[in-house]
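Here the structure is laid out as structure tokens; the discussion comes afterwards.
With one protein chain removed, the remaining protein chains of the complex are shown where they sit.
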Amino acid sequence: MGRYVIRRLLQMIPVFFGTTLLIFLMVNVMGDPIAGLCGDRQCDPATAAQLRSEFGLDKPVWQQYLTYMGNLFTGDFGTAFNGQKVTELMATAFPITIRLTIVAIVFEIVIGISLGVVTGLRRGRPVDTTVLILTLVVIAVPTFVTGLLLQLLLGVKWGIIKPSVSPDPTFDELLVPGLVLASVSLAYVTRLTRTSIAENARADYVRTAVAKGLPRRRVVVRHLLRNSLIPVVTFIGTDVGALMGGAIVTERIFNIHGVGYQLYQGILRQNSQTVVGFVTILVLVFLAANLIVDLLYAVLDPRIRYA
Amino acid sequence: MPEPQTPDEAISQAGAGGATDLAMEEGTSLEKTPGGPEGTGPAGKPRSLWSDAWRDLRRNPVFIISSLVILFLVIISIWPSLIASGDPLQANLDDAQKGSEPGHPFGFDPQGRDVYTRVVYGTRTSVTVGVCATLGVALLGSLLGGLAGFFGGWWDSILSRLTDVFFGIPVVLGGLVFLSVVTSSTVWPVVGFIILLGWPQIARIARGSVITAKQNDYVQAARALGASNSRMLLRHITPNAIAPVIVVATIALGTYISLEATLSFLGVGLKDPAVSWGIDISAAANYIRNAPHMLLWPAGALAITVLAFIMLGDAVRDALDPKLR
Partner (left out) sequence: MLLEVRDLHVEFHTREGVAKAVNGVNYSVAEGETLAVLGESGSGKSVTAQAVMGILDMPPGKISGGEIVFKGQDLLKLKGEERRKIRGQEMAMIFQDALSSLNPVLTVGEQLGEMYVVHRGMSRKDARAKSVELMDRVRIPAAKERVGQYPHQFSGGMRQRIMIAMALALEPSLIIADEPTTALDVTVQAQVMDLLAELQRELNMGLILITHDLGVVADVADKIAVMYAGRIVETAPVHEIYKAPAHPYTKGLLQSIPRLDQKGQELYAIKGLPPNLLHIPPGCAFNPRCPMAQDVCRTDVPPLYEVDEQRRSACHFWKETLDGR
């Protein structure tokens, strides 16, 4: 197990540097990294040149990348467009997005898995068909449309929620945004659980469980569910990273000042340090989530051995 | 299993299953290796898979409806003037945000342009982006993935790491960074971006199915009989590996249309003189309180289009994967 973890960590190193380098190059192609550094004004040419050499921007891109990464590892993420430290921005933005992601994941688990189990056990019945069509509709309607519609209906028309949330939102303020963020993944979780349940329901060991005279509830919960949830857990695990990175749209619609908002601002103001810094953390979260999922696999499925 | 329990099961075992999930979002795609064919001969298998699938599809109402919708969308994206006589760019600020009136069934947008005409012309953008991006992704992805799966070795290792790198980048985020410098109002930067970030998904699937196909006994037998690499690829492996790619590509087409609209909504996809549902929805979002019609029509058109492609892909998947009937 320990050796497997080490091997996986080693494998992650090229992926980590590859991904961050890719983003770094994109951001550099994107525009002038010092444009944002003089606040909202244009920098005068002399200051600009000085800043350039100060930040090493006159050096080749690969050297800049190495310097930036070097700084990163000492905890220096650079400065945002408004002069704030990027790390300070992170300290306020990440807790909000993490809260939003938790709400979304809870929705995925509770609603997605329940619907998947119900439909998987009643394949071909009206409930199944209805839910299946609903999931397709949810997948088909882009998140920003779902978000705007819910905002229009719940926020504007019926006044059930506030159309946008406070600067430091609580969990209950994030319920509707979390649902919007989760919507597409929730539909996938439902379908995945359904497929998995339906496949496993035909498995020999389920037939054995029935032949043993176990009550139906026990057959489903103890024998069927445990095996069927293995792929679902994998999906939800890897989804953590995707949700945090994909929160941009949701955060924009509901005006949530989380990671997505800061990234959006960073991109608009062409502040490379904000963008690269945030993306680096997101990539780390994504890689960590993948590793945890792999290890969880061994816990859920004893047949898997890590050598 | 002792003897085929039910005739149904025996029948369903005859076809090979390309079990590919409807998981589309970058980094969340769960790859399932398709099961190999059981008990059927090499020559009859691909043909019967496709003809079985076709027989199934013809009877599936979801397939028929989604095909008709897509046919309609393609026709009006080629000849939008068939059903809309106006000019999508003609603006009259006096009409701004007005609701439905004779000759203008969907009303006007914030700049006084006819919403109906814009919705019709927006089809062209969406269909073009979807079709071009999917073709690019499918060709590039299956080529790279297929070769990696077939030849293995260092090429395979590099490709695997490379797909890992691309999967690590959240799509919308990548789009924001990559497209925010682009000033062109054509669809090509968006198409290029989708191909750039989309190919690893197809590559993984193509790689997986080629590896599975390669391990089939009859392919091994062909190799033992001295079949050349090119013959094996064309005759034995491609027919087996192509089904999952087609299924995923069809569903992906829908999500690419949705992605274009999302990027345009965020202001980095297509830019203003272009006609796109995403742009219109973005513009309408600010007036959601007073003039929701400006939002609902393009949003509805977008949803129906994406839904049609996803349902088509879903129906094709069900037909090609008889394991789950």
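Labels for the chains are A and B, by order of writing; each one numbers its residues from 1.
Criterion: contacts are C-beta pairs under 8 Å (C-beta built on N, C-alpha and C of every residue); 3 or more make two chains touch, one makes a residue touch a chain.
Quick caveat, the model's predicted, so the values are computed rather than measured.
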Residue touching the undisplayed chain, where the options are A:Arg8, A:Lys162, A:Arg207 or A:Arg269: A:Arg207
Hidden partner chain, residues of chain A it touches: 203-205, 207-215, 218, 222-223, 226-227, 300-303
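In this section, only the chains that are shown with their structure count from here on.
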Residue ranges of chain A touching chain B (in the complex, touch as defined): 14-16, 18-19, 22-23, 26-27, 29-31, 136-137, 139-145, 148-149, 151-152, 156, 184-185, 188, 191-192, 195, 198-199, 202, 204, 231, 234-235, 238-239, 241-242, 244-246, 248-249, 252-253, 263-264, 267-268, 275, 279, 282-283, 286-287
Residue ranges of chain B in contact with chain A within the complex: 1, 9, 21-28, 30, 161-162, 164-166, 168-174, 176-178, 180-181, 254-255, 258, 261-262, 265-266, 281, 285, 288-289, 292, 295, 299, 302-303, 306-307, 310-311, 314, 323-324
